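The complex appears here without one of its protein chains, the remainder shown in place.
We call the chains A, B and C, going by the order they appear; numbering starts again at 1 in every chain.
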Amino acid sequence: MSGSMQNVELVVRTIARCAVDNEVYFGELDAVVGDGDFGYSLARGFEKVLDEWDGIDRTDAGTFLKRVGMIISSRIGGTSGPIWGTAFLRAGATAGATQGVSGERVVAMLRSAAEGIKARGQSDVGDKTLLDALVPLTDRLEQELTSGADAAAALAAAATTAREAAEATSRLVARRGRASYTGERSRGSVDAGAMALAVIIEQISSQWQAWQTEGVS
Amino acid sequence: MSGSMQNVELVVRTIARCAVDNEVYFGELDAVVGDGDFGYSLARGFEKVLDEWDGIDRTDAGTFLKRVGMIISSRIGGTSGPIWGTAFLRAGATAGATQGVSGERVVAMLRSAAEGIKARGQSDVGDKTLLDALVPLTDRLEQELTSGADAAAALAAAATTAREAAEATSRLVARRGRASYTGERSRGSVDAGAMALAVIIEQISSQWQAWQTEGVS
Amino acid sequence: MKKFVNDPRQFVPEMLEGIALANPDTLTYVPEYNLIMRSDAPREDKVSIVQGSGSGHEPAHVMIVGRGMLDAACPGDVFAAPPMDYVYETAKRVASPKGVLLLVNNYTGDRMAFDMGREMAEADGIDVRILTINDDVAVKDSLYTIGRRGVAGNFFVIKAVGAASEQGADLDELVRLGQKVNDVTRTMGVALTACTPPAKGSPLFELGEDEMEFGVGIHGEPGRERRPLVPADQIVDDLLEAVVTDLPYSSGDRVALMINGLGGTPISELYVLFRRAHRQLAERGITVGRSYVGEYCTSLDMAGASLTLVRLDDEIERLLQAPAEVAIRVF
Partner (left out) sequence: MKKFVNDPRQFVPEMLEGIALANPDTLTYVPEYNLIMRSDAPREDKVSIVQGSGSGHEPAHVMIVGRGMLDAACPGDVFAAPPMDYVYETAKRVASPKGVLLLVNNYTGDRMAFDMGREMAEADGIDVRILTINDDVAVKDSLYTIGRRGVAGNFFVIKAVGAASEQGADLDELVRLGQKVNDVTRTMGVALTACTPPAKGSPLFELGEDEMEFGVGIHGEPGRERRPLVPADQIVDDLLEAVVTDLPYSSGDRVALMINGLGGTPISELYVLFRRAHRQLAERGITVGRSYVGEYCTSLDMAGASLTLVRLDDEIERLLQAPAEVAIRVF
């Protein structure tokens, strides 16, 4: 997994675009047993990231990610602002003052992000949140990279896992977030945050190929 | 047209039952360009008449009708309370202190009722109100009786006229009542009051046969 | 029908009983005549102010009985003027030596009931006057109707005569003041949905997803015309144009601006409308001196709003500012 600053930017940009493009879809997912604002919140926050894109401090990957986290948590309300903001802040801290991040480092960053979310949300795997996609996809990514897969293959595998994991959340009962108030009735529909993450990682995976082909190493 | 006190009672009772039975239908007619309360108002008022039926003063036809008019205007609100109350009061005044009413007297009573409605409602034939059924049906009744028809035949003819006249109100633009606020848009639907009157006179006409057959002279 | 209702025939009495239970110290309820009155009415030193109308317009008028506003309200069934007996009995019960002022929204049924009721009360020697309110500019052609309807602007007449009556004004003075406020008050409304009377159980008319009813009445009766639904700002501009040009209100005028909800529209949306109206009035050089946003005169659960302007002068503004205390309250 090649570790240029450009790749970090491309990934963040893909996440941001994906959030903006899927505003309606993500909102609908949240409406099933939540309050329907997830798509709106995410879109407004990442819109701000895109708006301020050129001015974001790019000294190093860590600083860049932390600034993105701050934009997000200053603009996104609801649960998602603090959760996603914390994820970017933690990932940035783990990335550190480096221009590029190795595959190993990416895994570590995702682990930090997940720990941050757990702490902020007093939640864990199995509570039917985005953690139920984030943790499995990180595991899979690590496993693929360890067994020698290249970045593209590892991402593709992680994307498959993320989708499966997100879909599997429909078998869970929500124990955190708005959906938890409905108890048993939250079973039978997927978690909005987990599914959003699956869509995002799929997008990154498919874009990745293009970036490499276009020589945007 | 035989003029026993019993016939007067039967007619009033038929009107009252008809109003109660058609609550929903009359309300729907009023909902098209009015406010939908006509059926409810009429039903509540005549329900009261039926409730108090046995106690209503039957000294003579005039007193009986006036008492009915008072019950109506004390209980029915909206436009219909004063309008229908006035109609019964005027009809009662014209009936006078008699036990039975002749066909000729019935025509005079209906004319008084119509004049009372016009005065109370500042309205006239052509304004798309119940007057547009009441006046033609009275004319027809008079004409049939004058040309020698018996009560049953005269009533049947008047009922036919009333229905035609009520249906013809759909070609008129309302100039009085709630419907008048919609101007041109009131064209195309019948007036609720006129149609109610048609239904009532049809009912009286068909009951009349039964009363005579049963010997309830 | 998505409503909190038991037997629809008991809807009005049950509501009135609720009002009485919520205000045990200040209000008296007389079930026989749908009458809600101040417990301290009539007062020797004060003309009694009464308003009746159909029910379904709450808080008008049963929830604005109290100090500084009405002495009594006698509503009819939903959207039906009260029977004349109710008016007569109400007038008797609040008869003060200073007289009784009956406020009537200009509808056929209401006018007839109040007229008949007044005649009966006068026969008993009570000094009764009637003031008719007709602020609705949506009614264009009064040759073919009984004339303009009384709608939300009604609030301002009640507030003004309510305040003046507390200050001891006599019946003539109250009629003058009420007439004066009515003369400078104009309203126009729009409906996004029809309302559902409890006894009917279904909406009074059907409005398409992209339609609105412009110039609607407060009884669910359809309005001036059906139009395509447009953004909030455009709706305000259209309402304002109709209202401003009617009196007309002109540059330099100081007004009270009311955005009244029709029952099913949340107050957040009303403030979106208020914002635009305030800005557009400023554009026209008209100053908003007093602001009213909320529900004053509704049509059951109808989604919609009306816009009212009152041209202020010192006399009117002082009366609108006066304190009052009624059943619809925040605390």
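By definition in this document, a residue touches a chain if its C-beta (ideal position, glycine included) is under 8 Å from a C-beta of that chain, and two chains touch if they have at least 3 such contacts.
What you see is a predicted model; the values in this text were computed from it and never measured.
*Asks:* So there's a chain missing from this view; which of the remaining chains does it actually touch?
*Replies:* Across all of the complex, the chain we cannot see touches A, C.
*Asks:* Any idea which of C:Pro83, C:Gly99, C:Gly117 or C:Gly264 touches the chain not displayed?
*Replies:* Touches the omitted chain: C:Gly264.
*Asks:* Out of C:Arg43, C:Lys92, C:His278 or C:Arg318, which residue would touch the omitted chain in the full complex?
*Replies:* Touching the chain that is not displayed is residue C:His278.
*Asks:* Using the touch definition from the top, which of C:Val50, C:Ile235, C:Val255 or C:Ile286 touches the missing chain?
*Replies:* Of these options, the touching residue for the absent chain is C:Ile235.
*Asks:* Please pick, from A:Thr14, A:Ser73 or A:Thr138, the residue that touches the omitted chain in the full complex.
*Replies:* Residue touching the absent chain, from the options given: A:Ser73.
*Asks:* Please output the residues of subunit C touching the missing chain, sorted low to high.
*Replies:* Missing-chain contacts on subunit C: residues 1-6, 11, 14-19, 21-23, 55-56, 58-59, 63-64, 159, 192-193, 207, 209, 229, 231-233, 235, 263-276, 278-279, 288, 291, 293-295, 298, 300-301, 303, 305, 320-321, 323-324, 326, 328-331.
*Asks:* What subunit A residues would touch the chain not displayed?
*Replies:* The list for subunit A reads 27-28, 31-37, 40-41, 44, 73-83, 120-122, 173, 175-183, 185.
In this section, only the chains that are shown with their structure count from here on.
*Asks:* Think of each chain as a node with edges to the chains it touches; is that a line, ring, star, complete or other?
*Replies:* Graph shape here is other: it fits none of the named patterns.
*Asks:* Rounded to the nearest whole Å, what is the centre-to-centre distance of subunit A and subunit B, using the mean of the C-alpha atoms as each centre?
*Replies:* So the centroids are 75 Å from each other.
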